[in-house]
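For this view, one protein chain was removed and the others were kept in their places.
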Amino acid sequence: MAPPVLGIMGSFKGHALPGSFFLIAGIWWTGKHSLWHATRRNKNIGSTRLTSRASQRRLEIIESSVILFLSFVGMLAEQFFADGPRLQLYDFVEKHWEQLANWQHATMYLFFGLAGTVSLIIHTTEAAPLALDRLMLAVAFFNEGFLFLYHLHGRNMLDVHVHQLLLYAIFGEALVAFLEVFHRGNIILELLRCTLTILQGSWFWQIGFVLYPPQGLVWDLKDHNNAMFVTMCYSWHLAFAMLVVSVLYCTVSCVVRSRLKKTPPIEMGLLKHRERDPESEDEIL
Amino acid sequence: MAPPVLGIMGSFKGHALPGSFFLIAGIWWTGKHSLWHATRRNKNIGSTRLTSRASQRRLEIIESSVILFLSFVGMLAEQFFADGPRLQLYDFVEKHWEQLANWQHATMYLFFGLAGTVSLIIHTTEAAPLALDRLMLAVAFFNEGFLFLYHLHGRNMLDVHVHQLLLYAIFGEALVAFLEVFHRGNIILELLRCTLTILQGSWFWQIGFVLYPPQGLVWDLKDHNNAMFVTMCYSWHLAFAMLVVSVLYCTVSCVVRSRLKKTPPIEMGLLKHRERDPESEDEIL
Amino acid sequence: MAPPVLGIMGSFKGHALPGSFFLIAGIWWTGKHSLWHATRRNKNIGSTRLTSRASQRRLEIIESSVILFLSFVGMLAEQFFADGPRLQLYDFVEKHWEQLANWQHATMYLFFGLAGTVSLIIHTTEAAPLALDRLMLAVAFFNEGFLFLYHLHGRNMLDVHVHQLLLYAIFGEALVAFLEVFHRGNIILELLRCTLTILQGSWFWQIGFVLYPPQGLVWDLKDHNNAMFVTMCYSWHLAFAMLVVSVLYCTVSCVVRSRLKKTPPIEMGLLKHRERDPESEDEIL
Partner (left out) sequence: MAPPVLGIMGSFKGHALPGSFFLIAGIWWTGKHSLWHATRRNKNIGSTRLTSRASQRRLEIIESSVILFLSFVGMLAEQFFADGPRLQLYDFVEKHWEQLANWQHATMYLFFGLAGTVSLIIHTTEAAPLALDRLMLAVAFFNEGFLFLYHLHGRNMLDVHVHQLLLYAIFGEALVAFLEVFHRGNIILELLRCTLTILQGSWFWQIGFVLYPPQGLVWDLKDHNNAMFVTMCYSWHLAFAMLVVSVLYCTVSCVVRSRLKKTPPIEMGLLKHRERDPESEDEIL
């Protein structure tokens, strides 16, 4: 392990923080997509009162702004917090790179910031094609995985292993987001993306507990049995993430349907045709 | 080889048991999909008398219940049978993990149980999108392959090799099930999935014979010629699985057609249009 | 290099023979698909006189029979020709496998034979879905690549390298054939498959020249510069294969059009609509 490279991420907090963000993002996305899917499925019984196109757009704008803001804060924190490199890249005196880990994390935030910016532009103006927001998300996750992939040189076996497991969630999510470019509004892909986001979030917490145990009980980073347990533990996190997404999806579906039953739809007579493919959103361009 | 890690799977029976389950599942699925495909193709000559939508749904519910039940039994067996860990994960006295292999196998069963549960919910209620059952199947197989992948540390060359060959069938099946999310009811993909399930089942038996030969004739686990033979043997298993699926498919097709010829269709005059794409199921949502 | 494993393939002839078969198959397929594509494109000016559905089916049956026959001959040759194992798999006296390489090659032929059989059944009866012939072709090529992949243990660097390059063509062809299951009749994929078949054929010849040079000029199998040249040479073979396919395609297209111009179409007035998507065949099932 190379101590000077670690930066603020080399601590329990440094893993719990992004973990919490991904957990919140996953739960938020699950709620959003569940609500919209329930709205689309129940269109004929007047569910459009619950979420109109305009309110959907407003939600997207708020979400993009929050992502952009958090990415910006993250970049600043990596640069100026504690031992940050303070925008200095190379120490010409001692001839070594300044805090490369911090710079790498700032780069990860940068790409999520770019994704947020593009999403903001797409939903405020009509300038760009809609599917671009999913492509940017795919690029942001791919970039995160790409930097992690070359981030593991010279670490201990278990340290490498827990980060490699993380790559499954990250690259899987990049792939799902890329597939969404072509199958936008497919609820299966959306829920899969939510699941992988929550998996990533909870796994960041797990990494924190394994590498920087708060109670001081240190793990043997070279014991193969630990690696075997950690692998299995990853499966459990996946099962947990699937459970969370399922419960949220069912709750939202039930609430939407029960609210629709109470208030009889007024505009129903105006509807001329049922939606043909309830699994895919109409493309607005 | 690390003897304390092996659990009940480290025996001939431990491989023959899951092998038999996968063989039965593969044959069952082949019959089911062949029957439904024959029904769809011969819709215009009244085949819907043989399998109605309601009977299809009933069959799916029974299948899901059986999968759920067997997964539950499997999990209990791994935990409490013989040397099972009895839900104890860590031995704090001797500071080592308890029976990790058993825990891993129980985790594999858990994911098949989850797939069964979700399938049950989909087919009894209208809560979830239909394609979710294939996604859950894909996740269950992926998880099985994922755990096997990190399961092989420190074993002998041939032991590793026979398990790696198994991964082709497992990951192949995960991929095919994932493709079925987008191409539901495509008979080609369904038969391919059946073939890979039977291949997996018969290969589990083969692994049992290679690693724990019942007649006592021990294989040299380090001889490269054995590895070459085993590779070829895998191809033969694939050919055998394809043969079984073909024979079953043809038998079912013939039986359906001959039964339809005997009893003339009554409702034929009511049909207004032939089905457009006989290779894909109608999506009910 | 393990001399007793090599069999009849371990010679110049053993590589030239399959090479010639693949070359002929590639050229034949190019001609067939070019003709059918030209026919589909010029349907409205009466090209259906040149190839009717019935003649197409007859051609497919002949092709399948030839593939089946050649595979059968190949299997017999590997078993009984020269030092073949004569269906004996294990020498119980000296406790070693009999001629594993011959058995492996016979297994490769077996899968091409299976593909031929299935194609024959599809085109003579109505029993099976049409797309199954491409799936079986994909499986046959995948199996060929799979056996080659585990075929290279303990050989010299250049020997391994030339066979690894072959795998690009083989697995590429398996992938393209699998894509054709979903995009049947797409001329781009068909020509790509033809190109890769010709590439495979000409590369088999090249392997023969490199490993068993007929003029006796032996290559240094450990020289890295030779590996670099061979890699580039593979690109040239690809360019050559693309050239052959292009020339054949253009020739067939021109001949079809010139023949159509000479004889004015009679049935033209009967056509009510132009074909909608000229790149994809109508699916007959």
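In this document, chain identifiers A, B and C correspond to the written order of the chains, with residue numbering beginning at 1 in each.
The definition used in the following text is that a residue touches a chain if its C-beta (ideal position, glycine included) is under 8 Å from a C-beta of that chain, and two chains touch if they have at least 3 such contacts.
Only a predicted model underlies this, so the values are computations on that prediction, with no experimental measurement involved.
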item	value
In the full complex, displayed partners of the excluded chain	A, C
Touching the absent chain when the full complex is considered, from A:N42, A:S64, A:Q104 or A:T231	A:Q104
Candidates C:I62, C:L76, C:L89 or C:C250 - the one touching the absent chain	C:C250
Subunit C residues touching the omitted chain (full complex)	37, 41, 168, 183, 187-188, 191-192, 224-229, 231-232, 235-236, 238-239, 242, 246, 249-250, 253, 278-279
Subunit A residues touching the omitted chain (full complex)	5, 96-97, 100, 103-104, 107, 110-111, 114, 118, 127-129, 131-132, 135, 139, 143, 146-147, 150-151, 153-154, 181-182, 283, 285
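Here is the rule we use: only the chains that are shown with their structure count from here on.
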item	value
Pairwise touch network: line, ring, star, complete, or other	line
Magnitude of the superposing rotation for subunit B and subunit C (Cα, nearest 5°)	90
Sites on subunit C at which at least two other chains make contact	none
